[in-house]
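Yeah, one chain of the complex is gone here, protein chain that is, but the others are all in their spots.
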Amino acid sequence: MSNETKTLEKPAWDAKRIGDLILNNALIILMVVAVIYIAISNENFLKPTSIINIISQTAAYLPAALGIAGCIVLTGTDLSAGRIVGLTACISASLLQSTTNLANKMWPEIGTLPIWVVIPIAMLIGAVIGSFNGLFVAKFKLHPFIVTLGTQLIVYTLLLLYVQQGNNKGMAISNLDASYTDFVKGSILKVGGVAIPNYVWFAIALTILMWFIWNKTTFGKNMFALGANEEAARVSGVNVFLTTVMVFALAGAMYGFTGFIEGARIGSNTANTGLNYELDAIAACVIGGVSFVGGIGKIRGIVIGVLMLRLIFIGLTMMKVDPNLQYLIKGAIILFACALDMRKYLAKK
Amino acid sequence: MDQPVLLEMRDISKSFPGVKALDNVHLTVRPGTVHALMGENGAGKSTLMKCLFGIYSRDSGTIVLDGKEVNFKNSKEALENGVAMVHQELNQALTRSVMDNLWLGRYPKVGGLMVSERTMAKRTKEIFEELEVNVDPKTIMSTMPVSQRQMVEIAKAVSYDSKIIVFDEPTSSLTETEVEHLFRIINMLRDKGCGIIYISHKMEEILRISDDVTIMRDGTWVATRSAKELTMDEIIKLMVGRELTNRFPPKTNKPGEVILDVQHLSGKYTRLKDASFQLQKGEILGIAGLDGSGRTEVLENLFGAMTKGGGTITLHGKEIKNRSPRESIKNGFALLTEERRATGIFGIRDIKENTVISNLKSYLMGGICLSDKKMREDTDWAIQAMHIKTPSQSTQIRSLSGGNQQKVIIGRWLLTKPEVLLLDEPTRGIDVGAKYEIYELIIDLANQGKGVIMVSSEMPELLGVCDRILVMSGGQLAGEVDAKNTSQEEILTLAAKYV
Partner (left out) sequence: MKLKKLSALLLAGTMCLSIAACSGGNKETPAPETTAPAESGAPAETGAVSDLNVAVFYYNYSDIYISSVRNNMDTMLGEMGITPDNYDGAGNQNQQTDQISTAIANGANLLIVNIVETSSPDAAQNAVDAAKAAGIPIIFFNREVSDDVVNSYDKCAFVGTDAPEAGHMQGKMIGDFLMANYDTVDLNGDGKISYVMFKGQEGNAEAEFRTQYAVEDADAILTEGGKEALSYYAGADVATKYLVDQNGTWSSAAAVAYMDTILAEYSEANGNMVELVIANNDDMAMGAISSLQTAGYNLGDGECVTIPVFGVDAIDSAKQAIDEGKMTGTVMQDAEGMASTITALVANVQNGGAVMDGIDEAGGYIVDLNDDGTVKVNKIRVPYGLYTAE
């Protein structure tokens, strides 16, 4: 401690310290610069409607990223996220179709289920698939990359078969009941005359919940300890098996919720729904400093990561940048962020 | 010794395939005392402790704690029963905070679900105050120096209200003031009635802090004495206590002219502060020192595996840089690393690949294709010259014995035609018979005119094989002795010079 305070007091603002400060906050700086630049070239960017749009899109992609982050904290990953989102989106939508046109309803014999039944179903399905992932990771010591690469394919089969069931015959699941779309896309609050869709509030609630789980519960602390040093956690009596399964199950439940939201938000659900969601979610986590080294990550970082990706997408669209270049910019930012992240952990010899 | 007994380990035996690691060892710890456990590397100290904590299951013997026979299955169970250990190698979640590490596995809770950060911080502070540790409980572990992390580990052991606390080489990474602090803590624990088992190589410390001393050698119990009755010389005699005949091949090499001159070598990020020495052609130069004295760092800095802080290296009168292993290999250096399994062998690859891997360039035909024939020839040469016992070239190297693995790696380096061979613990984990062969090989290399620098923690080995021995202490060169006219006592004294 005494050493620490000394080093803090001693050096003035020399070049190295300023350099470090800039590097450690490079992402925020980059983001601010990007926002200023976009705002200058298109003044609409910072108008209320646009800001609400940025927030809304961030909110839509946030829950999946929050879920996947736990897997990354355990030095793993989850490639099945997108397909789970797809499956739960299709299931949610099929259970909440309007009864006005029965011919197009997937399950005409059951009416429109209450929302409060469907949310737990979606989250439960996600959690079950997540536990399946976790079970293989914890029990057979397989790397999550391999496990979820496998489950992702299995879930895709379930998804392809599901959209063939009932009246649907592989069609897009659409024609959703107003209770569903209103619940998700409706607005209970307007700010500056701009409606804020309800799913923004859900995302905020989930973020708070996840922050609580990560920072305030035994489970959260065990998760980080496990990611930082599995052996240390084991000898300290942490139930490694259960913690791993629970991290994946929680992630699955988050994908399930994302699926429920996306079902209504997108409005037209097919076997393609959710494709590549995991890649965006993983990218967001990595940009936000959830490290593949394990045991490191903050909810705040994930929110920033998702926001960053959405800013890139929205900013580039609003600036009318050639779509071909968008991949390049996204890729460059991911590499930049990871290199920055790794820099902190490189042990000097 | 008819005082009350806190912990008694009786007739503990443990065998590994081919080795009797512990042979009827006993250890008796009285409450309110510090009991030092001493012995050379490989004497069986850590094996004994691992039997206590249930990390190894013992073959025979009983352990009695506080009058009750105990049989811990893992360190968690030992902890819960008041037996804690401060490990030499810290096993901590470095990305987490101090208090998270301290209470890992038993977080104080509120409402059955939430972790109470406040209680955690409060109780951490209490313990730290008691131990006079000045660390913010919320500091991230990785940002703290090793000494402070060690304090956290000690605090953790204390926080379990342990009756027995084992300290394994606790001072190896501490400064003098920190050692004083540690001793204050140990004395305080002793006054509270705890039994302390203290493992260390540092004689002065042992004589200062301990009440009883148990000495082990080659897996057997040698003596248990009161510290007051012992002198440093006596301890060394008890620890060494064996004749050094016929364990080494005859020394036939003749050192020639100086080929390598190293001046003021230091490490940028490591504890190596200053080392200057010369190496002659056909000479075997030993480097002795305690764990953490900078022995390995001398080799790795010389080889460019670690970043140099400063110093000059002159080979054949020409200054060279050796900034990276690649460059060093080009300059005619070769390094046999300390951790054979981690950084030496490619376990699942075969003998041939392990042999030729550093020399692939010379098998290229037309710059593209590797000549399988040449590689097989060279491997055959290595197998014969090194007397490697292997069924075939295509045997996975991990299925060979440690000694044969080591010979493969030496063969690998010889193929690059090095002038200077750096050997770090060349006989670690190798059984006695195979050691003799490695010694022969080393002397043979010197006879061929190579310069050999060899680090070892086994002193008899240095005395038996080397021409001169450098002794490192606290990151500095503490002295240089002639292997023929020195003793283990002299080396040990030098090794303690700067600790």
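A few remarks follow.
As written, the chains take the letters A and B, and residue 1 is the first residue of each chain.
Assume contacts are C-beta pairs under 8 Å (C-beta built on N, C-alpha and C of every residue); 3 or more make two chains touch, one makes a residue touch a chain.
Given the structure is predicted, the values throughout are model-derived calculations rather than measurements.
Listed by label, the shown chains that the missing chain touches in the whole complex are A. Within the set A:119, A:135 or A:149, the residue that contacts the chain not displayed is A:135. Screening A:142, A:318 or A:338 for touch with the missing chain picks out A:318.
Checked against the full complex, the candidates A:271, A:285, A:299 or A:333 give a single residue touching the omitted chain, namely A:271.
Residues of subunit A in touch with the missing chain: 42, 44-45, 47, 49-50, 52-54, 56-57, 101, 103-104, 131-132, 135, 139, 154, 157-158, 160-165, 169-175, 181, 185, 197, 241, 262, 265-276, 313-314, 317-318, 320-324, 326-327.
Heads up, the rule we're going with is that only the chains that are shown with their structure count from here on.
Taking each chain's centre as the average of its CA atoms, subunit A and subunit B sit 45 Å apart.
In the complex of the two chains, the subunit A residues touching subunit B come out as 1-4, 216-218, 220-222, 224-225, 227-229, 231-233, 235-238, 293-296, 348-349.
Of all residues in subunit B, those touching subunit A in their complex are 74-76, 79, 91-96, 100-101, 104-107, 109, 113-115, 117, 134-136, 139, 143-145, 148, 268-270, 300, 305-307.
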